[in-house]
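Read the structure below first, then the notes.
Of the protein chains in this complex, all but one are displayed in their positions.
Naming follows writing order (A, B and C), and every chain is counted from residue 1.
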Amino acid sequence: MSDVNKVVLAYSGGLDTSVIVRWLQDTYQCEVVTFTADLGQGEEVEPARAKAQALGVKEIYIEDLREEFVRDYVFPMFRANAIYEGEYLLGTSIARPLIAKRLIEIANATGADAISHGATGKGNDQVRFELGAYALKPGVKVIAPWREWDLTSRETLMKYCEERNIPVDFSNKKKKSPYSMDANLLHISYEGDLLENPWNEAEEDMWRWSVSPEAAPDQPTYLELTYEQGDIVAINGERMSPATVLETLNKIGGANGVGRLDIVENRFVGMKSRGCYETPGGTIMMKAHRGIESLTLDREAAHLKDELMPRYAKLIYNGFWWSEERKMLQQMIDYSQRHVNGDVRVKLYKGSVSVVGRRSADSLFDESIATFEDDAGSYNQKDAEGFIKLNALRMRIAASKGRQF
Amino acid sequence: MSDVNKVVLAYSGGLDTSVIVRWLQDTYQCEVVTFTADLGQGEEVEPARAKAQALGVKEIYIEDLREEFVRDYVFPMFRANAIYEGEYLLGTSIARPLIAKRLIEIANATGADAISHGATGKGNDQVRFELGAYALKPGVKVIAPWREWDLTSRETLMKYCEERNIPVDFSNKKKKSPYSMDANLLHISYEGDLLENPWNEAEEDMWRWSVSPEAAPDQPTYLELTYEQGDIVAINGERMSPATVLETLNKIGGANGVGRLDIVENRFVGMKSRGCYETPGGTIMMKAHRGIESLTLDREAAHLKDELMPRYAKLIYNGFWWSEERKMLQQMIDYSQRHVNGDVRVKLYKGSVSVVGRRSADSLFDESIATFEDDAGSYNQKDAEGFIKLNALRMRIAASKGRQF
Amino acid sequence: MSDVNKVVLAYSGGLDTSVIVRWLQDTYQCEVVTFTADLGQGEEVEPARAKAQALGVKEIYIEDLREEFVRDYVFPMFRANAIYEGEYLLGTSIARPLIAKRLIEIANATGADAISHGATGKGNDQVRFELGAYALKPGVKVIAPWREWDLTSRETLMKYCEERNIPVDFSNKKKKSPYSMDANLLHISYEGDLLENPWNEAEEDMWRWSVSPEAAPDQPTYLELTYEQGDIVAINGERMSPATVLETLNKIGGANGVGRLDIVENRFVGMKSRGCYETPGGTIMMKAHRGIESLTLDREAAHLKDELMPRYAKLIYNGFWWSEERKMLQQMIDYSQRHVNGDVRVKLYKGSVSVVGRRSADSLFDESIATFEDDAGSYNQKDAEGFIKLNALRMRIAASKGRQF
Partner (left out) sequence: MSDVNKVVLAYSGGLDTSVIVRWLQDTYQCEVVTFTADLGQGEEVEPARAKAQALGVKEIYIEDLREEFVRDYVFPMFRANAIYEGEYLLGTSIARPLIAKRLIEIANATGADAISHGATGKGNDQVRFELGAYALKPGVKVIAPWREWDLTSRETLMKYCEERNIPVDFSNKKKKSPYSMDANLLHISYEGDLLENPWNEAEEDMWRWSVSPEAAPDQPTYLELTYEQGDIVAINGERMSPATVLETLNKIGGANGVGRLDIVENRFVGMKSRGCYETPGGTIMMKAHRGIESLTLDREAAHLKDELMPRYAKLIYNGFWWSEERKMLQQMIDYSQRHVNGDVRVKLYKGSVSVVGRRSADSLFDESIATFEDDAGSYNQKDAEGFIKLNALRMRIAASKGRQF
């Protein structure tokens, strides 16, 4: 167990990962490098510095990755309209590859031979962290304390802290919640406690990022979103950076009760789990992106994307962001977005998002053809007869051989 | 043009199809059989009898097909979670195969050699009617007046009516709307007029089946839906027939502003068109079915269904209900539903539907495994290490050959 | 390690599994039940009885499963035209689910709480055995000695035998080959030794079931195969059982040099491996089945099968025969075969198989339509214009917006 020299830890500054710092030092007699990222989780990251220092950490990385996160991970994923199992917008999943990448880059920069994280052995996050790490640095050693140690109950953990003088109250703000939570600029998630019975409705005071639909304003809010090559570049005509787009939509969406989700999902490790999510901005982006694509994307291009989407979403959910197959799909998806430009008008109202208008200089909507009025010959209705006849031919032949019904 | 002996017409009793009766008689010198079905469109069908008689029709079929429609078409489609282009619940599409089937059965019963319908040459419905007809009676002749005649403007049509004493005002109720509409128990649709500009927001007074979210009650409505083998069999504990289920959900959904949709869609004939839809009950069923499946369906079964769903939905949209490939997919889907039993609790509120609880005697959710608390050994976290290592192996090998990033 | 009471072992009668008998007895202090199946591997199974008895085994199962194997596993798989990675006919993969099933059934019959097998920790077979076992008896304990013991070199193994008086020469016939081999009625496989370098050509004397193409007869052999619902029921007009069909085709195919394959494949556990296979009968069946389907299957049914085939093949390769998703696909595939009846004429010649004729009472080939001669109006060439125009419409609209190339 002692063949680790230096380990880079994904460090939140909270109790659990603080315990991990000490446990790594004790167990592996190795140096620990901490890495704390601001991905928009809504908590200060700078305080992690003092905490790490107090634990004797010498190399401390604290980074604001919000723009990189949205630009290189969230936006590409939304180009695919990715939804896992028909419902989940992959808020947790999409943050892991970036963390894995930075862990490895920092390992390379500091000469570390291992990485570590605070994810448990039952969840998806361990898989996402570790697949990323292995894909980017095949010889890296991965230490997952929750799979190794015996601090598996709250009591043993507390005892461990006491014995080692780890201050147990330094993240008490988060501990007020009985739920296991994760947050980044795309979403916040809740698991555990009374959610473990999927028949229980989530309590209203669990939700943190959105008001309840009942408490949202009585007047709808309208937004105009401007797309370039599949990404939002402006809101109500004001250009802004990717992270600012998402922050803005989160704020407005949350104020309108938009983006709550309560599901039972299938984890990659084989079990079902119940989770609740708030994804205000993402929920708006999903609807709006389909809106702009509906106008600018070729039919079969859209259908090809739709048929491959569940597979793409599953790859991200399961942690295969850095895999060849995800990159192949991304190539295809990004290529499809080169004409996805224009404006979408959305209406937010007490929890719902509706697309109420879309326009584009690259529109493929041809009013002169689609019209119920005189189309001046741009479409010959008689063409439909031959179209139908030949589409029917194989079925007619089959029926003539007695294969009806 | 005179080689038609007898034709069965899908007859609504409205002006357009009444003109078609006369036009068929005139043009083909043939006998016309009318077929009028109650599919839940919300208009009396019995008045069609007198209108047909007035036009000299001798064989008049008027049928209540609501139960057959929901039981054999709507419900099987919802087992697939079918959505076209990410948004559209296929309300118009799913009614056409049943009409096609009855047209052909009536043709067989009355010795007719042709069928006819009132769909235009630009839309999807002509395709759906005719593919169905050809698949079920390969030698049938299809007459699509809108592709043949020259009554293509309102004036020429009116002139034709005048010359032939067809009463033009007998369906004036429907004509008050500037929109082209279609309705059945699953939905009502709107096309045309100001919708032809996809940037225009639909007017509030266009919608007919639902109140606006703004006008919906300030208190949410909760429903408990009971599933057996993928179909709803009871609402709030009261067993009811398929059509009654849908009628009930339409009523309650509509009262809560649920089920409005505004999209640009891709027609099979090659153009984009803008449509608005109200599908109150269907919108509830879609969410609830995913809810019960999330608890009772195996993960990979669910993912297989998700990956094939866009193709299945496209088949129905394009009119291939009676095709071999749709039937093959249906076999697979129906088989997957044998354990999809249990209850789903949904919350309706001002336009939104949320699943807030689900339970089932066939649940695959194993609380003892998923728990964040002590699982008493039902899951060995150490298994995850090997799981991840072997999932990563191919990526590690690739990376070790220099293929990172 | 001692909490095993009784274990059912997949016992070949060879050295390795004989060592396993003893090792299980020693290590787990448990009773061992042996199960030896004739799956058509071409070796007597009855001698396994005396060997097992000599090792102190009291419950010995020896069974001829050839008919069940071909009827319930091989034939259903060939209905799907299943090929893994474009080349491999899944000969080893398809035998494992049946063995897993019998292991579990015997465990249930004998009150055993564990099963064991002789597959290594690097291969696919361990996965196939164990996934099957777990799927059929979720609480079963699985013992995989090759993953547990330290007898990992030939020397330690021999020493173990010597110390325990296990006769090391009793399967010396098989040991003459330097290759790791596996055989059943569908195929024989070779791995290891010089094949481990994928640039090396396999030696001629490695192959056991087929003559080399060079040594095959100078005259071709013709066969007429009769299909009912996708399965061969007669050869040259003679009806025979499933296993007899496959045996017969193996003999004739092998005599004509048919069915050799040399590939590099991707294992489920993450590595590439090189394997050689002889599948004489299977190679003929694959070509012939496509032949009869080409005449009797609807186009889109065939294409749907083709698009899902790689996924179906992968499920079998990876060991998911008993999974819900494989069963769902099988439902669809079996349904598609209800009209796949008729005769296929194949020509075998020095390693190649060609379909040279096919006929069926359920043929969908309509000579009167397909002919280059006068078709007497059964096809209206003018229909093609509308068909093409509407298929082109979306591309014309795109091009008119400047999106050529």
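The criterion applied here is as follows: a contact is a pair of C-beta atoms (placed from the backbone, for glycine too) under 8 Å apart; a residue touches a chain by one contact, two chains touch by 3 or more.
Small disclaimer: the values here were computed from a predicted structure and weren't measured.
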Q: Using the contact definition given at the top, list the shown chains touched by the missing chain.
A: A, B, C
(Q) Given that one chain is not shown, which residue among C:Q41, C:Q331 or C:N391 touches it? (A) C:N391
Q. Of the residues C:V32, C:I115, C:L131 or C:I252, which one touches the chain left out of the display?
A. C:L131
Q | Contact with the hidden chain (one of C:K159, C:K272 or C:R338) | A | C:K272
Q | Candidate in contact with the missing chain, chosen from C:N5, C:S294 or C:Q331 | A | C:S294
Q | Sites on chain B contacted by the missing partner chain, in the whole complex | A | 298-300, 339, 362-364, 366, 369, 379-380, 382-387, 389-391, 393-395, 397-398, 401, 403
Q: Touching the hidden chain in the full complex, which residues of chain A are there? Just list them.
A: 266, 269-271, 298, 300-301, 303-304, 311, 320, 323-325, 327-329, 331-332, 335-336, 390-394, 397
Q) If the missing chain were put back, which residues of chain C would it touch? A) 81, 85-87, 120-122, 126-127, 130-131, 134-139, 142, 144, 146-147, 152-153, 180, 191-193, 196-202, 213-214, 218, 220, 260, 262-266, 269-274, 290-291, 294-295, 299, 302-303, 306-307, 310-311, 314, 322-324, 345, 347, 349-352, 354-359, 363-367, 369-372, 374-375, 379, 381-385, 387-389, 391-392, 395-400, 403-405
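Heads up, the rule we're going with is that only the chains that are shown with their structure count from here on.
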Q.
Do chain A and chain C, two copies of one chain sequence, contact each other through the same residue numbers, with over half in common, or through different ones?
A. same
Q) Per the centroid of Cα atoms for each chain, what is the distance between chain A and chain B, given in Å? A) 32
Q | Inter-centroid spacing, chain C versus chain B (mean Cα positions, whole Å) | A | 42
Q. Rounded to the nearest whole Å, what is the centre-to-centre distance of chain A and chain C, using the mean of the C-alpha atoms as each centre?
A. 40
Q: Provide the list of chain C residues touching at least two other chains, using ranges where the numbers run on.
A: 298, 300, 390-391, 393-394, 397
